[in-house]
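Notes to accompany the following structure.
On to subunit A.
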Amino acid sequence: MSEKVLMKGNEAIAEAAIQAGCHHYFGYPITPQTEVAAYMAKRMPKIGGTFLQAESEVSAINMVIGVASTGKRVMTSSSSPGVSLKAEGISYLAGCDLPAVVVNVQRGGPGLGGIQPSQSDYFQSTKGGGHGDYRNIVLAPASVQEMASLTVKAFDLADKYSMVSMILADGTMGQMMEPVSLDVGEVKTYEKPWALTGTKCEREHNIVNSLYLKPEELEVKNFERYEKYKSIEENEVMYEEYLMDDAEVCVVAFGITSRVAKNAINEARANGVKVGMIRPITLWPFPKKVLADAADKCKAFICVEMNMGQMIEDVELAIRCKKPVYLCNRVGGMIPSPEEVLAKINEVNENGGAF
Partner candidate 1 sequence: MAKVTFKTDLCKGCSLCVGACPKGIVKLSETKLNAKGHHPAEVTEPEKCIGCAFCATMCPDCVITVER
Partner candidate 2 sequence: MSVVFEKPKSLTDAVLHYCPGCTHGIIHRLVAEVIDELGIEGETIGVAPVGCAVMAYNYFTCDFVQAAHGRAPAVATGVKRSDPSKIVFTYQGDGDLAAIGTAETVHSAARRENITVIFVNNAIYGMTGGQMAPTTLPGQVTQTSPYGRDVETVGYPVKVCELLSNVDGAAYVERVAVNNVKNIKNAKKAIKKAFQNQIEGKGFSLVEVVSTCPTNWGMTPEKALEWVDEKMLPYYPLGVYKDIYAEEEAK
């Protein structure tokens, strides 16, 4: 499958998951991600896999827990309100150290919000969402090709670290059609000695569990998990740098807004403004180091986000507030236009840099 085919982002996620060896999918209809479920409903029976429309997002994520506990690759997808419902299960997956892929094709919130694209689940995905101390690996695709390739990556990282990998897309990414190659390369498999496969009366029973009534044991589990997270922060950060060599203003954007920002940056460059972009591909682990380095060279940062300013907090932390960080945002399902971003770039270039 090295040639390119024209696909919707949601369909690219679904097909890439299958190519990555995911033969079990549990979902529930919600706009704007329903194509993932519809695609799985068509494909899974053809490959002897499982597509099941659960009675709720809560149930779907718990079915995911069931498959994950047997050691097989498994995925669920939803959009913002549905991901809130999955938060309990995501916390249990973290507490049980189970690998799974969760897709969030975001829409506007809070509450039922709207059905138009949004990035307002950044906090929910990167800071928790469910209860307890835990992290998810969060990948933010910015093209249909990345919807596919990052899904494959998400399965690999989930298995490698035995935890949840989340694809944080948005309604635009889910609905847009672009050419995509589904050549996923060799799919690596991982040993899972903890998996529930039946003891065959030949080994001690395996227990998948997140309950530790002795506080000293629960503390050790938490410490161990954070050692794992530390190594992920050291080894798995992904980002794209765009025209950063001589940049004086650094735009930070992920997903769909990074594409809008690129247009604005090209326009600004044509007018002689030295502006570039750092696009986090992993929202967690967050690309702190490259941003910290940029803070030594740039005079100001602009976060372009479709929320009220969520990633901006991580940018400020990453650069230790050495330089001012400005927000250029639209919310509620509105997408910033290249003109709006360009205006912000020009404004910051002229006036920014001083606190």
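Selection rule: all candidates are chains of the complex that A comes from, given by their letters.
In this text, a residue touches a chain if its C-beta (ideal position, glycine included) is under 8 Å from a C-beta of that chain, and two chains touch if they have at least 3 such contacts; residues count from 1.
These figures come from a predicted structure and were not determined experimentally.
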| item | value |
| --- | --- |
| Selected neighbour of subunit A [touch, this complex] from 1 or 2 | 2 |
| Footprint of candidate 2 on subunit A - complex, ascending | 24, 26, 50, 52, 54-56, 58-60, 62-70, 72, 74, 88-89, 92, 96, 196-202, 205-211 |
